[in-house]
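One protein chain is absent from this view; the other protein chains keep their places.
And now, subunit A:
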Amino acid sequence: MSDRLPGFSTLAVHAGAQPDPTTGARATPIYQTTSFVFNDADHAASLFGLQAFGNIYTRIGNPTNAVLEERVAALEGGTAALAVASGHAAQVVILQQLLQPGDEFIAARKLYGGSINQFTHAFKSFGWNVVWADPDDIASFERAVTPRTKAIFIESIANPAGSITDIEAVSTVARKAGVPLIVDNTLASPYLIRPIDHGADIVVHSLTKFLGGHGNSLGGIIVDAGTFDWSTGGKYPMLSEPRPEYHGIRLQETFGNFAFAIACRVLGLRDLGPALSPFNAFMILTGIETLPLRMQKHCDNAKAVAEFLAGHPAVASVSYAGLPSDKYNQLARKYAPKGAGAVFTFSLKGGYDAGVNLVSKLQLFSHLANVGDTRSLVIHPASTTHSQLDDAAKVKSGAGPDVVRLSIGIEDKEDLIADLEQALGA
């Protein structure tokens, strides 16, 4: 029993899982049950009072989901995690712990279009006010800080254009402002980037994408880095103050460096309710076992496809951080040396019409609104994921009218290139 650190692939297969004590089942069983029997009244009271470890009701926790939580926490190098029904649900649960009505959070302008919508409209109605900053101009984060700022939110690799954010630079701003840095690591996955190593305090994923990886299950997860001190100045009362929901427990004092994950579970998931189905947790766990193999292939294929497109006469430009000429190539070399991800955009000389034409001619690429599937995917963000933004905001978030987004799968790259070639050529 020496204390040696197993590698990423070993953790991807083993972390959080063990043979089922009752049956010996080696694969993680799907505990498809709503509730769990108590030993006696005292045991029930201990569980409800957070005094004992154990299961109560699947909206609060489930053994299949717990394996997923520990596995992702281990892969990200965090202290604990909480799985929820979707990436969007994870974002709501995180901010509910941090913001009171009237508070602000700073978000990078380059984000998944759905997150831009969620922050602008849904969160506004909760009184959580987003202030936008430009990830290419770190000083814009600094300028956005006010006494009401409670968090900073960025994507490690940003949807849709695959641009890379300078996580360390933003984390310096967050530390100075005394607020946690939240990093959406969906497009990188911990195989490519571990944001906690670069100063993130909270990592969030849409498990729907590369972690699940097969385009079959929605899910989201919140990882607590254990790095943030929630006790200072009563700024984060959900964590530092006695909680009336639990007869006066202070979560930070009781749970130390995984108090944020516990807050998300017992104040967020319990009360807002976006529980992940254990069946989805099982599907996602199975996906994660092959994450290192898939992710490398995704990246290698993406680079080959990006190189092909960059040399094609119908293509005006390719935005892929893995290309040496790309604006984000330096950051990609620093943060994602194994590969710059598999989601990127390119623009066509023929503009909007050429984009629509391309999408209709492709035969292997599927036209749909998702990324991070084994299958290669294509979409025209301006008319779909980013359609609710005005034209200026579309361009600013990397989704102008001439832009096509690809999510490269794990097929043979020659077949993907041939499909693009026939669709571009005709």
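One rule holds in what follows: contacts are C-beta pairs under 8 Å (C-beta built on N, C-alpha and C of every residue); 3 or more make two chains touch, one makes a residue touch a chain; residues count from 1.
What we mean here is this: contacts and distances are computed from a predicted model.
Student: Which name from "CoA-binding domain-containing protein", "ABC transporter domain-containing protein", "Phosphate transport system permease protein PstA" or "Nitric oxide reductase, NorC subunit apoprotein" does UniProt give the chain that's left off?
Tutor: "CoA-binding domain-containing protein"
Student: Looking at A:Thr33, A:Ser46 or A:Thr384, which makes contact with the chain not pictured?
Tutor: Spelled out, the listed residue whose C-beta touches the missing chain is A:Ser46.
Student: Of A:Val145, A:Ala161, A:Ile196 or A:Ala382, which one is in contact with the hidden chain?
Tutor: Looking across A:Val145, A:Ala161, A:Ile196 or A:Ala382, the contact with the absent chain belongs to A:Ile196.
Student: Just one of A:Gly102, A:Gly233, A:Gly248 or A:Gly311 touches the chain that is missing; which is it?
Tutor: A:Gly248
Student: Even though one chain is hidden, which residues of subunit A still touch it in the full complex?
Tutor: Residues of subunit A in contact with the hidden chain: 1-6, 10-11, 14-16, 18-22, 24, 39, 43, 46, 49-55, 61, 63, 65-67, 69-70, 73-74, 77-83, 196-197, 225-229, 242, 246-249, 253-258, 261-262, 265.
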